[in-house]
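In this view, the complex is presented without one of its protein chains, the others remaining in place.
So that you can tell them apart, the chains are marked A and B in the order they are listed, and the count of residues begins at 1 in each.
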Amino acid sequence: MTLIKRNMLSGFSIVLVALILYSQTLSMGDAFLTEGIHPMDYPRVLIGLLAVLGFIIAFKPSASACSTGEHIAPITSRTPLMLLALSLYALLFVYVGFYVSSVVGASCCALVMGWKRCGLLLLVNLVGVACIWLLFTYALKIPLPVFPWW
Amino acid sequence: MDSLQGALSALTPLNLGMNFMGVLVGMIVGALPGLGSVVAITVCLPFTFGMDAGTAMALLLGVYCGSICGGSISAILINTPGTPQSACTSLDGFPMAKAGKSAKAIGWALSASIAGGIFSCLVLSIATPTLAAFALEFGALETFALILMGLTCISSISAGNQMKGLAAGVMGLLLACVGGSPFSSESRFTFGLFSLNSGIDLVPVIVGVFALSEVITRAESMLYEGRVEATSTSGVTLPSMKEWSGRYWLLLKSSIIGTIVGIMPGTGAATASFLSYGEAKRSSPRRENFGKGEPDSIIAAESANNAVTGGAMVPTLALGIPGDPVTAIMLATFAIHGISPGVRLMTENPGIVYGTFAALAVANLLMYPACVITTRLFNYFLRLPEPILMGFVVVLCILGSYGARGNMVDVVVTMVAGVLAYVLRRQGFPMPPIVIGLVLGQQFEMSIGQMLLFKGTESWLSFLLSSPIAMVLFLFSAGMIALPVLSDTVKRKKQTSS
Partner (left out) sequence: MIRRIFCLALMFVVTLCTAAHAAYPDHPITLIVPFGAGGGTDVPARLVANMLEKKLGQPIVVQNIVGGSGTQGVAQITGSKPDGYTLGYIPVGTVCLQPHTQKLPYGKDSFTFLGMVTRQPVVLMSSKVAPWKNLEGMIEAVRKNPNKYVVAITGTANMTHVPVVELAEKFGLQFRYIPYRSTPEIMKDMIAGRVQLHADAPAALSQFDVYGLVQYVDVPVANLNMPTTKEVGLDKPMVHWQGIMGPKNMPAEVTGTLAKAIEEVVASKEFAEEATKISSAAYWMGPEAFQKQFDQEFEYYGGVLKEMLSKK
């Protein structure tokens, strides 16, 4: 993708996001006001600013929006797999709690990153997750969500 | 006499030991992604009930300093800032570690932290009453001006990529709008989800934007690069005097920024490190190297965030006004030990106040041994094969962001932030502005509203003229916006003419 195309794409995405957010500000009619400051005034100004910036990014010659200096590796099949693994982890964490999701999540990440020895991986992760659980529950006193049906 | 005795009480073996324990615990907890000072302090809180006030303060202050410094260890070694205030450190610390100089990078971070902390301690012990009076001068208008100045550092941080930097900054400000509005009980942008009512917290966004998006990037880049060799150069190497030469002014400036930001209640270490990083990126003679492993950037961020500790003690001790949750816990500890905090604390209990100053200074010095131990511990963790290590990093990221508020929505926010940040980074958007926007957003909106309400029917001119501090800050902000733009244009003209 050329730089100009990339900038067009990101610019218009920003404008789209701004539009979606603006639609959200309309639903609130009469707010419970304090001294006449509407809670949506400030976000609306920001959204307007965002839309303007989006247009500038989309149409300004690419000189202003050159590279960030960050080297970014090209996409291979790993990226979508990694995104999938992460989303799976978050979903599992919300629905089945800490133990299962963390073992599955950590294992998936390692597999996506090219780890091959499944048995060892499972063992290391089981032990690691148990250690982390001990650390959080007994040392840090942060209760973790376990199985919800427990 | 009382004050001298108080100061010496920080040096008893018990207090020294507790101080060291605190620094160590703080550093280890701070190094875990997402978990910061508040978690570290609540862990130690039950132990303080049985101690006397001086010992309890030594422990808590140790935790405070240690946790702020600890975040930079994970920021440097695995590009996963442990705390919001160390997000800037990873920008140059990790490239240094990649180049095989991780021990040096930690050395820079540690020495800058110690220097910043000690500087703020000195200021604290000399000028607390004066500074407290200065802090009282900051009303809504002045706060607005200060935050505006903080936001302008987006312009210098994203030099050469202004528009995308600004857009990212506005996105950050909008993220800060999610949840309850400060001016009514309505909630905004929650898309009907009750759990979003409480807003988007900083910790999950930091963890997602810096740590998770890095994991995604690593999954790709591992195919092309080797692993980061942190183990070969384990430990901490302090920079020599020769390497420090030419950087003293930067260190002093960053420490001053950190101390001043610390004095303002409700701002915090993350703001300080971003402000000082932005200033360094604007003015450092080595700014071209920023992002490629330049020590200047580490110095700026680390000295500023640790200088906040001393600054934050000013309103806490002199006025009884805590600037952040950590100092609030310290005041509560005073109260539990029968010492009533507040304006009378310094006159009624000079012993405990000077003991606190001394304990804070000692805690800064004890950071060196604690950092060596923590880095060693961390190196065991780093010896794991990288895919497995990254799996654990992901688990710790999620737990850290969940643990900060105990809100399930934060888990989802972390993931979404990670994925979005990955996409935005590919599109060439710089990440720090989003975080700056989010850090400052809520207070920015609040101060705008307060300012309008305080202004009332007065005319703008007389309202602005009534505050010289705000006018100075506005001038600074204008300068900070104009200079990078000017230098960009000048450079471009030179390029076209040559």
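Throughout what follows, contacts are C-beta pairs under 8 Å (C-beta built on N, C-alpha and C of every residue); 3 or more make two chains touch, one makes a residue touch a chain.
Note that the structure is predicted; figures quoted are calculated from it, not measured.
Colleague: Kindly state which of the options B:252, B:372 or B:453 is in contact with the chain not pictured.
Modeller: Final answer for the missing-chain contact: B:453.
Colleague: Give the residue, chosen from B:136, B:223, B:475 or B:490, that touches the chain omitted from the document.
Modeller: Touching the chain that is not displayed is residue B:136.
Colleague: I'm checking contacts with the chain that's been left out. Which of B:12, B:197 or B:487 qualifies?
Modeller: Candidates B:12, B:197 or B:487; residue touching the omitted chain: B:197.
Colleague: Touching the left-out chain: which of B:126, B:336, B:472 or B:490?
Modeller: B:336
Colleague: Specify the residue from the set B:64, B:119 or B:183 that touches the hidden chain.
Modeller: B:183
Colleague: Go through chain A and note every residue touching the omitted chain.
Modeller: Interface with the chain not displayed, on the chain A side: 32-35, 119, 141-143, 150.
Colleague: Which positions on chain B touch the chain that was left off?
Modeller: Considering the whole complex, chain B reaches the absent chain at 38, 41-42, 45-46, 49, 135-140, 179-180, 182-187, 194-195, 197-199, 201, 265-266, 315, 319-323, 325-326, 328-332, 335-336, 338, 340-343, 405-407, 442-443, 446, 449-450, 453-454, 456.
The rule is short, and it goes like this: only the chains that are shown with their structure count from here on.
Colleague: In their complex, what parts of chain B are in touch with chain A?
Modeller: My answer: residues 29, 35, 39, 42-43, 160-164, 166-167, 170-171, 173-174, 177, 181-186, 188-189, 191, 212, 215-224, 291-292, 384-388, 390-392, 394-396, 398-399, 402-403, 406, 408, 411-412, 414-415, 418-419, 422, 424-430, 445, 448-449, 452-453, 492.
Colleague: For the complex, which residues does chain A have touching chain B?
Modeller: 6-7, 9-10, 14, 21, 24-25, 28, 31-35, 37-40, 42-43, 46-47, 49-50, 53-54, 56-57, 60, 63-70, 72-76, 78-79, 82-83, 86-87, 89-90, 93-94, 98, 102, 105-115, 121, 124-125, 128-129, 132, 136, 139-145
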